[in-house]
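One structure is given below, represented as structure tokens, and several questions about it will come after.
What you see is the complex with one protein chain gone and the rest in place.
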Amino acid sequence: MKNSIGNSVSVTIFGESHGSEIGVVLDGLAPGIKVSEEEIAGKLLLRRPSGSISTKRVEPDHFRIVSGVYNGYTTGTPVCILIPNENTRSRDYKDSRALARPGHADYTAYCKYHGFEDYRGGGHFSGRITAALVAAGSIALSALEGKGIRIGTHIARCAGIPDRDFSNLSEDLNVLSQSTFAVLDPDAAARMQEAVRQAADEGDSVGGILETAVTGLPAGVGEPWFDSMESMLSHALFSIPAVKGVEFGAGFAFADMKGSEANDSFAVRDKKIVTRTNHNGGINGGISNGMPVIFRCAVKPTPSIYKEQDTADFFTLTEKKILISGRHDPAIIHRARIVADCVTALVLCDLLTQRFGTDYLASKDPQN
Amino acid sequence: MKNSIGNSVSVTIFGESHGSEIGVVLDGLAPGIKVSEEEIAGKLLLRRPSGSISTKRVEPDHFRIVSGVYNGYTTGTPVCILIPNENTRSRDYKDSRALARPGHADYTAYCKYHGFEDYRGGGHFSGRITAALVAAGSIALSALEGKGIRIGTHIARCAGIPDRDFSNLSEDLNVLSQSTFAVLDPDAAARMQEAVRQAADEGDSVGGILETAVTGLPAGVGEPWFDSMESMLSHALFSIPAVKGVEFGAGFAFADMKGSEANDSFAVRDKKIVTRTNHNGGINGGISNGMPVIFRCAVKPTPSIYKEQDTADFFTLTEKKILISGRHDPAIIHRARIVADCVTALVLCDLLTQRFGTDYLASKDPQN
Amino acid sequence: MKNSIGNSVSVTIFGESHGSEIGVVLDGLAPGIKVSEEEIAGKLLLRRPSGSISTKRVEPDHFRIVSGVYNGYTTGTPVCILIPNENTRSRDYKDSRALARPGHADYTAYCKYHGFEDYRGGGHFSGRITAALVAAGSIALSALEGKGIRIGTHIARCAGIPDRDFSNLSEDLNVLSQSTFAVLDPDAAARMQEAVRQAADEGDSVGGILETAVTGLPAGVGEPWFDSMESMLSHALFSIPAVKGVEFGAGFAFADMKGSEANDSFAVRDKKIVTRTNHNGGINGGISNGMPVIFRCAVKPTPSIYKEQDTADFFTLTEKKILISGRHDPAIIHRARIVADCVTALVLCDLLTQRFGTDYLASKDPQN
Partner (left out) sequence: MKNSIGNSVSVTIFGESHGSEIGVVLDGLAPGIKVSEEEIAGKLLLRRPSGSISTKRVEPDHFRIVSGVYNGYTTGTPVCILIPNENTRSRDYKDSRALARPGHADYTAYCKYHGFEDYRGGGHFSGRITAALVAAGSIALSALEGKGIRIGTHIARCAGIPDRDFSNLSEDLNVLSQSTFAVLDPDAAARMQEAVRQAADEGDSVGGILETAVTGLPAGVGEPWFDSMESMLSHALFSIPAVKGVEFGAGFAFADMKGSEANDSFAVRDKKIVTRTNHNGGINGGISNGMPVIFRCAVKPTPSIYKEQDTADFFTLTEKKILISGRHDPAIIHRARIVADCVTALVLCDLLTQRFGTDYLASKDPQN
């Protein structure tokens, strides 16, 4: 199943940048999870472009819950959410039909779909589809919060500027939950925004690194081998457009460490097993160990830039120049952050439901 | 399905470090792929510990093909391969039953399996199981070679020492296919081996980075979103024990690049679309673009070291010291390299079979 | 994935009887399949209640293709189709909230969803959802027709009255494709309709048997064991509400046959292997043999009847009487027939795509 992910809890996405709506089907989630339209709207707002460092295409994201929610709670049957595309300008794209935009999927889409693809605005490849993931994911986030599991992502690096590290996770996650530009150090935030603005002025774009923390996840979730926590999370995270790297705990820094430095020694605190360090990012042998799950995603710079680039026309197989017009983001990392949260929440709901059964995430009181 | 991966071509693994055999079932592969026991043995040899920089537990890997191969060719039905465990010493492990070895899965296994797990030598979590992946993967590698698709992995970094970059991929892959310590620069190889030996002398271990190249993969393979090439490959790669990071193309280096630097501009060579650079690692929008697919895996240092470490007894919830005995590797990266090749081959066989049908990987001539 | 079926080509359904819309996501189908809204409308019309032998709830089925179709062809990305519920009367259901209608899923839904289910009109269990299957299936039927594969279902039995057997399949399928009450023998059709009317007059309902034929399917499709043609088809067919039996070829009649009667002997016609009889329904060892695939589905009588029935209140655990009001069908078999066609088409598109690759069902000419 190509546009679906998950086993016990699954997500299916559909839609194109310039279709009438994009949408998502979220299936397998427990009945009895409170669904707040305000919360969904709030998460969508975090994804929406805004201010001087985002695209001018601003979608109101007037989502609509079509199924699976009744009297404010999930029913246990598939939740479909639709989000209309209200601000599309198809004329922007027609001229460059067969000019492969560098860094984009125009050419690979053509190889795969033989020209039948809806190429307008990137079609089904558009980052716009992540709004559907956010809509579904915000229900998953609520479900997890009901079990004391929290997820937060900050921009650990943008345009070469680092944020400070996570320190007090509980407080840091509070800060991030309120933040529209999810950086822990306000000074770093200001410098990053300035760097994005400067790149925009130059018709260029920037990339960065997202770092996510999950707290409250019980030990014993995940599998050895193919369904390891790392495998399941990375599978989902790499489906976010522009993510080109995923690392857990010390990640690539492990390469230069000795075993004696890398190992997280165990200790006992409050009659619970903990680790003194967390280089393994809360995961041993593919299974959560009860410590915070920590990972980072590398986000490449937005490929749409306002500079002339070399390219080829894949109909005529001739080399051409391309100057992309339209409305684009000089950075998407600040918008991708909530997508990372949501995708993580969806994977964790799946793994927890597999582990503890369908009713685990349900609210306590059955409704008559 | 927890110990299975793949859709059209799937792999299921089983076994424990100290059981009678480990094994693998490879299903869905085309009929008519030549299976050479010598080739399988050759690949297993590359995974096997050897020399001064590996564990003293050396397994002869007398594998046995139980099903799915007839007259030297795959039949199209499930291929089961068994590899006996011949050199096990269970007594090494009993004393430390409830002492969580730092960096290992003892404690998480206990959380998940409630004490019923076979804990001897890591049980089902043992890196030994990767021998089964190699056995299956070497058939997948042969199948791909029949279509002109080649895979090779070098140790791009070990103990802080870098190998040279890939340059001429065709020649580099030739070199790697012959190499038991897969480093392109012989000088770097010598220094890495020396560093591993020194770590071993100190009772310590080292990590590194594997870099893999795939050439000859047709454009148009993979999917947007959840079944992106990156998602599918990382899902499999993160199932290799000790892999804690995966990045494609420029990967984490994208974070500090501008869009104008990161984009791979298109050109036309010999009437084919190519890119001038390959920062995206041969993948745009989750789909192969015909350029080499390039990715890197971060491999953490072997957690088994010969130094006293702090730990906890998870039966009694008391803090303890642990000094691991037994036979262990000071580095596994040189052995993991063939595992990366094999896992990659298995994923690509799956994706190609999905894309082009069951017979795509078959040899041409039906057999009567 | 609970509300999804299929591997290479998958279908996901969502919606409730009294929600705003029901819908379907069809994923994995080849790009370049012509999509005609008239054809979809035509198939939906065959499912729609009409005349004196159907419910008075008549839905116009103003479906809307939300994604995956561009310029009249499938794009290869997910096709979402929405069908509004326009003629709902929620007040019909409220009084009987906790009275389990015999033969319905009210009680089992309560056991599963703990009271959070949308119970109005059967909610997600409503036969209304089959409209979504028909919408998706009609595209699958078109795709198959492009390869010369035809599917047709007749009411082989209704209210105890048998239709004649299939004779000339090519002509019979032509007849069925035009027919709104899919019976081959006009006399039997008239008697069945009269029997349904009479049952309706008595406040009762009737069941029957659907028989489906598939012609033009190539030999060699399906799998031994778990993904046998019979397994895959029955899995989908049993998801049609009211289907309680599925048999292939001679089916239950095999029980009283000898091997010498049951075996289909092979012959050669026009340089092709055929069987002289077709007791095995075109399937040997789970794999199509090139003969027509033939199967039958038992359809139970509509459980909604206008007679007082004994039941229990599952909130209070007390026995009660129930007299179902609302608008219901005295038979659904004439409407279920197109659902059987569509479900069959969806399964076959999946199996053919697995076997021959993604492009197999595509139209020949790529579009630029």
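Letters A, B and C mark the chains as written, and numbering starts fresh at 1 in each.
Assume a contact is a pair of C-beta atoms (placed from the backbone, for glycine too) under 8 Å apart; a residue touches a chain by one contact, two chains touch by 3 or more.
What you see is a predicted model; the values in this text were computed from it and never measured.
Only one residue from C:N3, C:S20, C:S67 or C:Q193 touches the chain missing from this view: C:N3. Checked against the full complex, the one of A:G137, A:P224 or A:P330 touching the unshown chain is A:P224. Remark: the omitted chain is touched by one listed residue; of C:L45, C:V58 or C:C111 this is C:C111. For subunit B, the residues touching the absent chain in the complete assembly are 1-4, 6-7, 10, 12-16, 19-23, 25, 27-28, 31-32, 64, 66-68, 70, 73-80, 82, 98, 112-118, 123-124, 315, 359, 362, 366-368.
Touching the omitted chain from subunit C are residues 2-5, 13, 100, 102-105, 107-109, 111-112, 124-125, 129, 157-160, 199, 204-209, 219-228, 230-232, 234-236, 238-239, 241, 243-268, 271-273, 275-276, 279-281, 283-290, 296, 298-305, 307, 309-312, 314, 317-319.
Residues of subunit A that touch the chain left out of view are 7-8, 77, 224, 354-358, 360.
Quick note on the criterion: only the chains that are shown with their structure count from here on.
Subunit A maps onto subunit C through a rotation of 180°, based on Cα atoms and reported in steps of 5.
Mean C-alpha positions place subunit A and subunit C at a centre distance of 37 Å. Averaging Cα coordinates per chain places subunit A and subunit B 27 Å apart. Contact of a single residue of subunit B with at least two other chains is seen at positions 224.
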